[in-house]
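Structure first, then comments.
In this view, the complex is presented without one of its protein chains, the others remaining in place.
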Amino acid sequence: MAELLRVNNLKTYFDRYDGVVKAVDGISYKLDYGETLAIVGESGSGKTVSVLSLLRLIKRNGRVVDGEAIFEGKDLLKLSKEEIRQIRGKDISIVFQDPMTSLNPIMRVGMQIMEPILWHRVMSDKEARDRAVELLRLVGIPEYKTRVWDYPFQFSGGMRQRVMIAIALACNPKLVIADEPTTALDVTVRAQILNLLSDMKEEFKTSVILITHDITLAMNFADTIMVMYAGKIAEYSPVERFIRNPLHPYSQGLISSTLDIKAKEGSLRPIPGNPPSLVSPPSGCRFHPRCVYAQDICREQEPEYKEVEDGHYVACHLVKGGKFNA
Amino acid sequence: MEVALKQRRRGTSYWAAAWRRFKKNKMAVAGLIYIIIIIIISIFTPWIAPYPYDEPHYAHTFEKPSARFWWGTDDLGRDMFSRNLYAMRNALLIGFGSQIVVLIIGVIIGSIAGFRGGRIDTILMRITDIMYAFPTFLFNVILVTVMGRGLFTILVAVGLTGWAGMARLVRGMVMYLKNAEFVEAARALGAKEGYIIRKYILPNMLGPIIVSLAFGIPNGIWIESGLALIGMGVRPPMPSWGNMIGAGVAYIMAFPHMVIFPVLTFALTLLAFTYVGDGLRDALNPRSEV
Amino acid sequence: MGLVRYILRRLFTIFVSIVVVIIITYILMWLAPGEFFNIAQFQASGGRVATLTPEQLQVLIKGFEEKYGLNVPLWKQILNYLKDAFRFKFGPSFSNPNEPIEVQIARRFPVTFTLAILSMALAVIVGIPLGVIAALKRNTWVDYITMFFSMAGSIIPAYTIGVIMVLIFSVWLRVLPTSGWETPKQMIMPVICVALGPMAVIARFMRSSLLDVLNQDYIRTAYAKGGTDRAVIMRHALRNSLIPIVTIIGPQLAFLFTGTVWIENLFRVPGLGQLFVNAASMRDYPLLVTSTFILSLSVMLMNLLVDVIYAFLDPRIKYE
Amino acid sequence: MPELLVVKNLKKYFPVRKKLLKAVDNVSFSIEQGETLGLVGESGSGKSTLGRCVLRLIEPDSGEIIFDGVDLRKLKGEELRQRRRFMQIIFQDPLASLNPMMTIGQNIEDPLVIHNIGTKEERRRAVEELLEIVGLGRDLIDAFPHEFSGGQQQRVGIARALALNPKFIVADEPVSSLDVSIQAQIVSLLYELKIRFKISYLFISHDLAVVRYLSDKVAVMYLGAIVEYAPKEELYENPLHPYTRALLASVPKMPKDGERQKRFLALKGEVPSPIDLPPGCRFQSRCEYVMDVCRKQEPAFREVSPGHFVACHLV
Partner (left out) sequence: MSKKGLIVLLVLVSVLLLSGVVNGQKERVVSLPFWDVPGLIPYYWQAQHILAQGTIFEGLFGYAPDPGGLGGVKVVPVIAQSYRVSKDYKVWTFKLRRDKKWSNGDPVTARDFEWSFKYYASPKIPDLPAWAGPHQFIENFWAVKSGAMDPDKLGVKALDDYTLEIRLATPRYDMREWLCVAQGVPIHRKSVEADPQNWWRPGKIVVNGPYIPVSWTPGKDMVLVKNPNYVGERGNVDKIVLKFGGLGLQQYMAGELDAAMINSVAEYRFVLADPKLSKEFHEDVMDCFWNGYQWSRGFDPIMDNIKLRQALAMAIDREKLCKDVLGGRAIPLNKYWPDRNPIGDKMKGIPFDVKRAQQLLAEAGYPGGKGLKTLVFYITGGGDPVVEFIVDQWKKNLGINVIIENVESGLYWNSYVWPNFSPDAKAGFTVIGAPMNNLEIGALMKNSDHTVWFYDFPTSARKKRHELYQEYDAWLRKTCGLTEADWKPLLEKRNTLYAGFKKIIDSEPEKLWVADLTRPPLWYDQFDELYEKWKTAKTNEEKTNYWRLAGRVLTDQEGFQLWYNNLSPESKQAYRWRYRTINRPFSEAVKIAHYALQLMQDRYYMVPVYLAKAQWVKSPKLEGLMLYKFSWGPGFFNFKYLNLKD
């Protein structure tokens, strides 16, 4: 498959009272047309920032320090303001985590769906209207014809997330970024939204970046998985391979600390300790204070992010020749 | 790592964190420094002021600023600089004093309403609503008429008209806090009501209350000056900015120094308080809306 | 609950509140040094008791009390007042026995109303862009300077600014008349002076409101949809941040009823502020109570209006 | 084992604009000493209200709460206060549940202060011990809650709950706001405490996996009522209520080779408003097997096999 996006050495830092937060500190990956990439990590690992940086939507105190992001041959980070705007919502769109706050409370839902269409001059006003109705139907809103002119507060949480998805799909984007799209939802609704995402991916043939902290979900859903820890990529791998052979101790830890519905009592082996401060991250490997296998080299030297097998990248001193040697 | 550990050991309290945020706001810090300076000056005014505020120099009326009278003299030959110092002191007294009144009434009414709820809450809040709708300025004028024009009575009057906002704030805080999880936790631990109020609710209400007070102080000063402009302010010869400005405006053509100095100090002080209020609001209540 | 029922309920609350306000005012006046009787005696005698015999003085006082309805117990005075007040009959004032207060108010109200509306319009027209500029350029020198000047404009007493304006524009440049309230030219200076205060309040409020909205997730959504700065700010940020502005414009308008008194005196604008505030300083009790009545009524009605408008603007609000 | 807690016919209705929100509607269950009851439900199911009612943090409208042989609902003031020593609560949002104005040490010490236990010195030592137990360093005693990460805060919350040696703890979604690795830590800790101190939990969660890990019995709640109640293995292996089944099906499972799951069995619709429920089964609006009887008659909550209760006409 052809390459849609390639990110090289992306660094995004935030200025804070107590220093510079290196939220994303040199990450590189690629994404093909039609591929689903899941970025997995805990809060503060930089997974959201890494994608918001692409569209230059990070907060005012943040800045992209270095790197490039080649999207269909253009470097997103070097585009002019107007050029990047042309891409937002049209070629790349985002589904945000919290559907409650991500919709304008005083604007009718239909209007909010129409906006990207109108802004990108994809079609006329009249057509955009019909398109909004059609999109609502597609994302499974009952009585979509009337509800299109309702306000967001008249929708339930799941419905709102469906609206968000409709907005994201409005211009037939090439890439949809779904930033924890189900975290704020109830269990049963969560499943509905995941199903919807799968369907839409099929229907629209888009690439998807799914950001989630739920490694189980990522492993089920994605083609490629990318595990982030403290602003860096720990492991990046096609998902099949990852399921068979997760290499990074953090990936292993995440899997073993995830409670599966079938898990046996007392079988849980959590990762000890807490995620590090990103203002003064630990020396060497950032994971070493929590790594049960940590050795001297891990404390002193930052591991190289290297390809250990075909398409399987890991940043760990202990991985050698595609195997984890503790 | 070491640094972080050390910090841990001491612990940064809510207040330390707030102070850190406050420090970032340069205007607020400048305002605070200004306010601290004028408070110190106000404490020592009788020793700092070159002349008593009411000492006339009949041979030196309307004098322009000079080495002897730094900011000139007024229609009675009284030293404008000294009068400004005393006016500042009075303004601070009224500003702070009125907020003490506001605090007492507001906290009592607000917390009773918040804690008791139900009927008492409804009644108290109705009263507060009425107070809110009372035309403040006119009510102040009436109160001053009733109670007289002393420094103390004016600050009481300003306080009496200004407590409704505080009561609402306190009530809101109490309503929120009494259902807050950590208060619920305390209740689950078997803490008595008194203990909860003392250790859990009151300390946590402090932030918003301080912000409200910080904005109330310049407001009190402002109200006094408004009263003074229609002859309802502090009784002369006691100087206040309001009556100095009011008197000075009459002389603006011939003796502009009589109005420029009071207006400048007055505006500067109010600006300082407002900036400090802004700073405190952002520092103590990071997610505030206004 | 329907809008009409909601308004009716609020009107009833307003009625009760007004009654309480009037009772409080009456009691306060009754507590004031120099009670009604002394005032009556003083007014009736013009301060010259000695030349009249006590009987003659008694006749004067009786007449005075009769005219102003002071010859009944306090509670009855209050009752009588309220009965008439809700029919907008307030009787004569001490300082003006010639005509009933309602006539004076009816004459002055349009003036104050025009002044208030014009000033508020100016304050809104200038204040909102100022706030927007400050918010968009937040923490830059543009922000600091805009906010500093709008705050300074509201803090320096408008009276002082007015006098300086008269000196500059009337005495030296002779381009504007010093005072009056007929031609548009005469309105320029008073309107500017009155507008300064609300302008600063609106600018500050607008700034923080817009900043607040700009931090909302849906703004990020709008950008993510490919909105230009212009589109996002105009369609999302401004619209949403303007709604709360309504809540401060209402009370500010009501405040202008008395807040303009200094400006009215200075520019000879025959408005309500003069009438009301003079009432207090001259101890014109009938006028004083009426001022309280009118002002609190207008504040409350204004708040009601604000709430209704708010509900129209913000689809989320539903009447409880 | 003796029954530590018996809840019978507990009800809590909230009036909402002249209508009734039946947050807890006729709920009964029991917990034995050292046993954990997992309470599963989506938001709006009333599970948190139930947890608070059991502790009388919210006053239930009717029903009995027999704790250690005493009906808590009959206790007043001081008696209840004393009882509280034996029953504690852990909250969902660990930061919100700690007093931000107190240090970690003071927060943990607070229950001892409230019940006037020990001297200052003894209390200090107890606090340090508690910090160790929950896996925090002694040197953190003077830090403030907001300086901690969520996991550490939750450990503090647990330490505070443990301070009085309770027999019973209501854990109200204690891990749902935490990160995966931290969730695992806290769940492990709770498990360890359960074993070590023989504590009984009422463990409230929407996460079926977590519940399964910690519980002995599980109750599934939907719109204020328990729809299914069974020993853990029984419930997970043989779920009877359509809702329970749907819940279990909607959770992604850890994929083994080649068995990835891209679609989930999803319930249609969302949890309806709990205000003014229609007659009949409360799950009728989302049930794919709904029959006429479900719309007319409320299914009885009955025991279908030993210890397995369910409220469904289909079973």
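Order of writing sets the labels: A, B, C and D. Residues in every chain begin at 1.
Please note the rule applied: a residue touches a chain if its C-beta (ideal position, glycine included) is under 8 Å from a C-beta of that chain, and two chains touch if they have at least 3 such contacts.
Here the structure is a predicted model, which is why all the values come from computation and not from measurement.
Listed by label, the shown chains that the missing chain touches in the whole complex are B, C. When the omitted chain is restored, the residue from B:89, B:149, B:171 or B:199 that touches it is B:149. Check C:13, C:96 or C:114 against the missing chain and you find that the one touching it is C:96. From the options C:131, C:177 or C:244, the residue with contact to the chain not on display is C:177.
Within the complete assembly, C:59 is the residue of C:11, C:31 or C:59 that touches the hidden chain.
The set of chain B residues touching the chain not shown comprises 54, 56, 58-59, 61-62, 75-76, 145, 148-149, 231, 235-237, 243, 247, 250-251, 253-255. Although one chain is not displayed, chain C still touches it through residues 32-34, 38-39, 41-42, 44-52, 54-56, 59-60, 62-64, 66-68, 95-99, 104, 107-108, 163, 166-167, 170-171, 174-175, 177-181, 264-271, 274-275, 283.
As a convention for this text, only the chains that are shown with their structure count from here on.
Comparing chain C-alpha centroids with the centroid of the full set of protein C-alpha atoms picks out B as the closest. As a whole-number value, the distance joining the C-alpha centres of chain A and chain C reads 54 Å. The geometric centre of chain B is 48 Å away from that of chain D, both derived from CA atoms. Those chain pairs judged to touch are A-B, A-C, A-D, B-C, B-D. Listed in rising order, the residues of chain D touching chain B in the complex are 52, 55, 57, 80-85, 87-89, 91, 93, 96-104, 110-111, 114-115, 139-140, 142-144, 146-147, 157, 160, 164. Within the complex formed with chain C, the chain B residues making contact are 27, 126-127, 129-130, 133-135, 137-139, 141-143, 145-146, 148, 222, 225-226, 229-232, 245-246, 249, 252-253, 259, 263, 266-267, 270-271, 274, 289-290. Every residue of chain B that touches chain D in the complex is listed here, in rising order: 5, 8-14, 17, 180-182, 184-192, 195, 199-200, 203-204.
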